[in-house]
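Moving on, here comes chain A:
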Amino acid sequence: MTLLGLLERKPSYGYDLKRDYDGFFGRGKPLQFGQVYATLARLARDGKVSAGDSEPGGGPDRKRYFITEAGVAEVDAWLAETAEPEPHLQAVLFTKVILALLLGRPAESYLDAQRAAHLRRMRELTALKRAGGPLDTYLADYGLFHLEADLRWIDMTAARLDKLAEEVRR
Partner candidate 1 sequence: MNGAGMNEGYVNENFVNEGCVLEAREIVKSFGSTPALRGASVAVGRGEILAVMGPSGSGKSTLLHCLAGILVPDGGQVLFGGQRLDTMKENPRSALRRDKFGFVFQFGQLVPELTAEENVALPLLLAGARRAEAVRKARAWFPRLGLDGLERNRSGEMSGGEAQRVALARGLVADPEVLFADEPTGSLDSLAGERVMDLLTAAARDQGTTVVLVTHEPRVAAYADREIIVRDGVVTTTPAAPAASAAAAFGTGRGGS
Partner candidate 2 sequence: MIRLAVRLTLNGGREAVTRLVITAVAVALGVGLLLAVLAASNAIDAQALRTGWFDITGSSDIHITGSSHSAPGASPEWWLSSYDAYDQQPIERVDVAALGPHAPVPPGITRLPGPGQYYASPALAALLRSVPADQLADRYPGHLIGTVGPAALQSPESLVIIIGRAPAQVARADGAARVTSIFTGRDPTNSTQGIAAVLGIVAIALLFPVLVFISTATRLAAARREQRFAAMRLAGATPRQVSVVATVEAAIAAIAGTAAGFCLFFGFRSELARIPFSGHPFFAGDMRLSPPAIIVVVLGIPAAAAVVAHVALRRVRISPLGTARRVRARRPSAWRTLPLLAGIGELVYFTAVGHPTTVNGQLWAYLGGGALTVAGVVIAGPWLTMAGSALLAGRASRPAGLLAARRLADDPKGAFRAISGLILAVFTATVAVGIISSMTENHALQTFGAAGRHILIAGLTGPRNLQDPNAAPGGVAVPASVTGRLLAVPGVSSVVVSHVRPAGTTADNLVDCGQLARLPVLGSCAPGASVAAFDLQPMGSTPGTRRTRVWPTVAMSAARVDRLPASGLLVGTNGATATLEQARTIIETSFPLQASPVTVFDSQGQQLLAAWQQLAGVVILAGLPIAGCSLAVGVIAGLTDRKRPFSLLRLAGAPVGLLRRVVALESSLPLLVVAVVSAALGLLVAELFLNSQLGLNLRPPGLAYYGYVAGGVLLSLGIIAATFPLLSRVTGPEAARSE
């Protein structure tokens, strides 16, 4: 999904895609070339990207890929969809915010929607504490504290979106 988003930003060669991905999202775990081309091939088969003409020189690394309308729709849907409010969502949330900024989408409303989902989940857990036994209370508290931490991050990020946008669109 991340690669698809990057492709929406601009059509790229496979090599460029890997470089961009590593730059934004890799963070010590660079993508393998094989993974890149396999994903690209699957996306092309599903009709989400289309490959351009090969340049002289042949080989899959010389193809330029474009995103299709279907692909754009899929990126939209993915961004708009809220992640399941579970702990340890850092990777997913982070990805979504960066992509939204890159693509000029309203990152703020995504954050808002996610916050509402988190709060909904917290409400459920709180009700569970009232109704359930002591063991449920411990588990619910664990979930509540971590969701709260996520929410703090969401608030901070929402307050810092401008700066983040500047940095990302360099």
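Simple rule for what comes next: a residue touches a chain if its C-beta (ideal position, glycine included) is under 8 Å from a C-beta of that chain, and two chains touch if they have at least 3 such contacts; residues count from 1.
How these were chosen: all candidates are chains of the complex that A comes from, given by their letters.
Computed from a predicted structure; not experimentally measured.
S.K.: Which candidate among 1 or 2 is in contact with chain A in the complex shown?
M.R.: Selected candidate, touching chain A: 1.
S.K.: List the residues on chain A that touch candidate 1 in their complex, please.
M.R.: 84-88, 112-113, 115-116, 118-128, 130-132, 136, 139, 143-145, 147-148, 151, 155, 159
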